[in-house]
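In what follows, a single structure is set out as structure tokens and then discussed.
The complex appears here without one of its protein chains, the remainder shown in place.
Note that the chains are named A and B in the order they appear, and that numbering of residues resets to 1 at the start of each chain.
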Amino acid sequence: MANKFGVLPFNSPVEPTMDYSKIAPLIGVQSPRHLPHDRVTVEDVDRWCQVMRDTNPLYTDEEYARQSPHGGLLAPSGMVHVFALGTMKAAIDQFVHGKCEFPDDPNVKLNTVVEEEGYTGVMATAQRQQHFRRLRVGDEIHWTLGIARLSDYDHLTRQGVGRKYQMLYQFFNQNDELLCNQTFDVLVYRAPMSTRRLYAG
Amino acid sequence: MALDIAAVKALVGKESALMAARHRANIPDIRHWCEVIRQDNRSYREFEKSTVSAPAALLMVWTMPPLWSPEPKAPTEPHERAIRLLEEAGYTTGLAVALEQKFMRPLKVGERLSYKVKVSAVSPGEVETGIGRGYQLDLHYTFQNQDGELVSEQVCRRAQVTKVTAQTKH
Partner (left out) sequence: MSREINNVYWEDVQVKQDLPEKSRVIDTTLIAMGATWATHDFMPVHHDRDFAQSKGAPDIFMNILTSNGLMMTYLEQWAGPKAVIKDISIKLSVPNFPRDKMDMNARITRKWQEKGENLIEVAFNGDNQMGPHASGTAIISLPTRG
């Protein structure tokens, strides 16, 4: 709760403003394996390279890539997450109509809880990718995701009062080889008006 | 620069070299197109199983210039030069306003499209186009597969205007 000045010191623990018991069972559980909407293809790699202005011949020059130690075209490692994103229809269903493609995934359940608790703003703040193996054109990327942790107290951020959580993605290729571990930090925050209502009375 | 209409007219009847599409007819482009245009949300596995040929409306898609290229191509073909002449004379906004399409055979997945473009007509002077006053160019596209088999012929009417004056509801 707010001190007598109506403000909170940055990042200070405060009394709980949400019921953490709804969250606890969602932490540390990975979703089932999901399949992508597209294989890794030259066309998708070409789109990425045009936008990023990437001229790495391992991605763009079939002949060069074939003669390299890789023996064929690769995809930029940063693309690993691309194939885990939903289609346009899935995104509209989710972000406009609130209907998720994988309603049983822990992050979806978590988002429902935090939204009900008034944290309606969502923002990605950080990401870490550890790459273990190169992506190859033709690969089929499977992935799982889970919630690694959620802060058990509120933070005061530029966006307002919020909580931080960390997602863990694991990406595999069709041979079940781990390609990448990715953590993804998300800030959920109370829209400014409700923040003011809650903390300044 | 004043419009050298004679230079544009001199390009009428001239045809480009045969140009190869950037990509073969492929599942991801077909799937993306179906997703956006037809709200077809099936996965690529379904498409891989059932797709034999590309939707005909995708042919023109494979002729589009890239968003970015490390070695941009200068406008050397007749239709590119005609558009460039109009642009340099201030008709800077170009828009396709009509498209006539004839399809001879479907393009199969894996085939690579080639195409050539002929400037088939230019309006004699400024006309009222659907998007404002300007010139109209008719571009005749011939599409074939990698073996030279005719796939489609299309006429694209293109308006080049100085300013878009079409009424909008805003």
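Criterion: a residue touches a chain if its C-beta (ideal position, glycine included) is under 8 Å from a C-beta of that chain, and two chains touch if they have at least 3 such contacts.
Bear in mind that the values here come from a model prediction, so they are computed numbers and not experimental data.
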{"item": "Among A:A24, A:L85 or A:L178, residue touching the chain not depicted", "value": "A:L85"}
{"item": "Contact with the hidden chain (one of A:R66, A:K99 or A:R128)", "value": "A:R128"}
{"item": "Residues from chain A at the interface with the omitted partner, ascending", "value": "37-38, 47-48, 50-58, 61, 63-64, 68, 76-79, 81-83, 85-88, 90-92, 95-96, 124-131, 134, 184, 191"}
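In this text, only the chains that are shown with their structure count from here on.
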{"item": "Whole-Å separation of chain centres (CA-atom averages), chain A against chain B", "value": "38"}
{"item": "Chain B to chain A touching residues, read off their complex", "value": "22-23, 26-29, 31, 35-36, 39, 41, 43-45, 66-70"}
{"item": "Chain A residues touching chain B - in the complex, by the definition given at the top", "value": "35-39, 41-44, 46, 50-51, 53, 55, 87-90"}
